[in-house]
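Not every chain of the complex is shown here; the ones you see sit where they belong.
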Amino acid sequence: MSATPLLELRGIDKSFGPVQVLRDVALSAYPGEVTALVGDNGAGKSTLVKCISGIYPTDRGEFFFDGRPITIHSPRDAATHGIEVVYQDLALCDNLDIVQNMFLGRERRRGVVLDEPTMEQMAAETLAGLSVRTVKSLRQHVSSLSGGQRQTVAIAKAVLWNSKLVILDEPTAALGVAQTAQVLELVRRLADNGLSVILISHNMNDVFAVSDRIAALYLGRMVAQVKTTDITHAQVVELITAGRSGSLGLDVDPQNGQTGTDPVETDPGAVR
Amino acid sequence: GNDSGDKGGDSKKTPKIGVILPDSKSSPRWETADRKYLEAAFKAAGVQYDIQNANNDKTQFTTIADQMITNGVTALMIVNLDSGTGKAVLDKAKSQGVATIDYDRLTLGGSAQYYVSFDNVQVGKLQGEGLVKCLTDQGIKNPVVAELNGSPTDNNATLFKQGYDSVLQPKFDAKEYVKGPDQSIPDWDPATAGTTFEQMMTQTGGKINGVLAANDSLGNAAISILKKNKLNGKVPVTGQDAGAQGLQNVLAGDQCMTVYKAIKLEADAAADLAISLAKGEKKDTGQTVKDPEGNRDVPSVLLTPKAITKENVKDVVADGYVTKEELCKGSFAELCTKAGIS
Amino acid sequence: MTTTAVREEGPAAVTPAPTVGSHVRNYWSRVRGGDLGSLPAVLGLIVLCAVFTTVRPVFFSERNFANLFTQGAAVTVIAMGLVFVLLLGEIDLSAGFASGVCAAILANVATVLGLPWYVAALAAIGTGVLIGFVLGFLVAKVGIPSFVVTLAGFLAFQGVVLLLMKEGTNISIEDDVLVAIENGKIPPAIGWLICALAVAGYAAVQLLRYRNRVRRGLVADPIAVVVARIAVLALVLGIAVYVLNRERSINALITSDKGMPIVVPVIAVLLVFWTFVLQRTTYGRHLYAVGGNREAARRAGIPVDRIRISAFVICSGMAAVGGIVAASQARSVDPNTGGSNVLLYAVGAAVIGGTSLFGGKGRVIDAVLGGAVVAVIINGMGLLNYSSGVKYIVTGVVLLLAAGVDALSRRRAAATGAR
């Protein structure tokens, strides 16, 4: 692929005390594309996302944004670069209502005063676009929302802004059939508008439906990063559960201590 | 690695005096007067000393005592926070061969060699008598007298009350005076005293003709409420301590009297005894006080407090207890001149 | 897929405009469901007043009504500041003595140095802000738990007050302006004017907001409800001003004593100002967010540390104002100013009003209502001629009673599953 990646990570390591969670991970996300990040439970997907968004500092590794090296120390830094994230552990303020949560950190103002009517209108429009029909009032505290409603609020919050990279960590886990369809459609639309999207999901149907590229994590290593059209459903499942599938994935030969450092992106055959 | 035997020997040779003061909030005297005078006396005599304040905390009090004994004082002078702790400290000191003095407050059932103090009941009596005089001077018939007592947990407050009640109670009994509200002020806290007094006024419909306040801070709290009602000067208020604020109130006519305790005399007397004890000498005071609980006569030096009214404010300044600069600030300069303070 | 709603009661993202009837019904079922707002605190207050009036009828007099304001002012102001710290789930044990330190600065500047009142007040508030900054820095940047930091402050500030007061002497406050805060009154006519302006301002804000929402097609309370709200405010303020404007002097010949104490509009302005900050500004929103879920706030890009420091600054700054009020009330500053039970009463006031110690929940009006409860208790207890021991016990029991009314009326909230 000719385009430079919007975001490129190289050699990311991350440990929590004695537990090493990410080992030498590389990942690229291209503008106008949906990159699906897959992996088993506990593979390190969410940790990787939190490293990108500045919640966790990395132990080692480089970040490139639009080809330039950057450092991200906090979620504020990530936001300035135009990175928006929907976290798996939604991160909503239970004591605030839906509108307040959706505009948290980016409140609209008129002078020094919060512009509540505008925010309420914008929130209503965004939610309507996500098939939310059971929310009684936008002034309801999010603590009283159902699991799916909370997730929708979190998604709506992230797509409200003009960002360049949107990362969604299992955004449809708690969603109903219609809402899931809407979110997948939204993901596709974002990419088609030129944004770069990273989507984490355990649902292979969804992954194959919307993604352009699949990156597979296995026990904290990036075992493959391939085009969706170059891989089959069964191969991805094998990569997730065993770390390798045919010529893809981890090296069978254990003498090479560092594997997955250099997954070639377009040609699956090129991966060691 | 100091052998304990050595330490014992050392301490016998170098006289060293430890003093534990009780707190710094019930009255300014401890840190501003007692410490100053005691230090001066010890320095003059050339003995080592260690003066500490327990900040109204019993744990600290016993801790400090322990530490002083650890540090090898040969004479220990305490102002107890209560008799129980005081007794424990005195007994411990005695068991370690340290001489002891009760300063200002007698430890009931204790074992101190000497007792140096003002007569606290006498202080109360002066307050009672002072109030009676002011009421008579103002010509108020059948006055309602309110009492703002000191902290309920302070034994001295009990003694003061004993004193002024011995004057006032007969008047109440004889229906000459009417007993008004009578409340204790926890921690001697002026803010609490202010609210309490305001409610006393509310409760009685403002019919309070005299206030027996146990010290100047409580008195000032009452005066601020009286000022609010423009009754200051019309309702006599008492006090004690003769600090700058109290004396100013007296000069302004808002407070009818205060009680001055010549702390320098007390401190000098105590220091004198302590120095001789620390050197292992004995002195005869020629006076004793009966400890009702311990049932023994404690050799004592008792000093007499002095009632202060507008007329003799100058005596306190002359003593150097309050400086003229402090007292005669701003609007008080004129009053000072009138009272003959130069 | 058909997405037509089958019944129109089916909830939708935007519900239809409510009518007066539905509004009342809604309010009622909210109350039955345990969502009571300020109601329980008000209820507790009424019960307390009723009890004290029964025992001592003089409790219910114009004179005592005015006393309530002046006596409760200092604790209320400190409690207002504490709300900010409590909103973050932190605590400030040093607020009481911080107010003492600031009062001591005030007294030293105004009386000892003899500088004008505004210099003294600014010095005091500046000291408060500085204290708050140091506390906040230690909590947010160094990472020491606020309980420990402010416990250290609690100890150290006692010492600072003592040193500023030359180890224990008292300093009188002579400045007329400073004394007037708690002792001055506003002439009745001006009192009425202020009252009228306040009602007019409230009405303007409410009506503008109503028009704005209706024009945008957003859900708005029915106009009748809006008008009713304005009327209630006018009524309450009117009664208060009327009572405060009545003669309450013990002896009207000596001195006339009428008009609202100056401290009343001071508290009102602080209440309105801080409520505005909390409810209508970005800063307030962020404060709630950090208190509700610090991690979520951080992820939303809110500068969490700065918010935390600022809360301590506001708290200590308000403590300074409280110290000035206390100094004005006592016309004197002593080493105990801000000591004894001031801190516990202030935190108690905030908590009784409904502020949570776990953060994220609380309003400035809570502090005022809770402060009123505390003031009523202190005031009422002062009318009862109990001995010290009994007084303490009765105070505790009465406090429990007021909080119990609150707790029992809120219990339905838990029973119906509201969190």
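Order of writing sets the chain letters: A, B and C. Residues in each chain are counted from 1.
One rule holds for everything that comes next: a residue touches a chain if its C-beta (ideal position, glycine included) is under 8 Å from a C-beta of that chain, and two chains touch if they have at least 3 such contacts.
Since this is a predicted model, take the numbers as computed values, not measurements.
Chemist: Shown here is one of each chain; what are the real counts in the full complex?
Modeler: In total, the complex contains the protein chains as A x2, B x1, C x2.
What we mean here is this: only the chains that are shown with their structure count from here on.
Chemist: How are the chains arranged in terms of who touches whom: line, ring, star, complete or other?
Modeler: Graph shape, chains as nodes and touching pairs as edges: a line.
Chemist: Relative to the centroid of every protein C-alpha atom displayed, which chain's own C-alpha centroid is closest?
Modeler: Chain nearest the centroid of all protein C-alpha atoms: C.
Chemist: What's the farthest chain from chain C if centres are computed as the mean of the Cα atoms?
Modeler: For chain C, the chain whose C-alpha mean is farthest off is A.
Chemist: Using the average of all C-alpha atoms in each chain as its centre, how far is it in Å between chain B and chain C?
Modeler: Computed from C-alpha means, the inter-chain centre distance equals 39 Å.
Chemist: Distance from the CA centroid of chain A to that of chain C, rounded to the nearest Å?
Modeler: It comes to 44 Å between the two C-alpha centres.
Chemist: Just curious, how far off is chain B from chain A if you go by their C-alpha centres, in Å?
Modeler: 74
Chemist: If I count partner chains per residue in chain B, which residues reach a count of at least 2?
Modeler: none
Chemist: Enumerate the residues of chain A that touch no fewer than two other chains.
Modeler: Within chain A, no residue touches at least two other chains.
Chemist: Any idea which chain C residues touch chain B in the complex?
Modeler: 56, 58, 61, 63-64, 67, 71, 74, 111-112, 114, 162, 165-172, 174, 183, 249-251, 254-255, 257, 326, 329-332, 334-337, 339-340, 342, 378-379, 381-383, 385, 387-389, 391-392
Chemist: Within the complex, which stretch of chain A touches chain C?
Modeler: Touching chain C from chain A are residues 53, 55, 74-76, 79, 85, 87, 91-96, 100, 104-107, 109, 112-114, 117, 120-121, 124, 127-128, 131-138, 143-144, 178.
Chemist: Mind listing the chain B positions that touch chain C in their complex?
Modeler: On the chain B side, the touching residues are 24-25, 27-32, 152, 181-184, 186-192, 194-196, 198-203, 205-206, 216-217, 220-221, 223-224, 227-231, 243-245, 248, 329-331.
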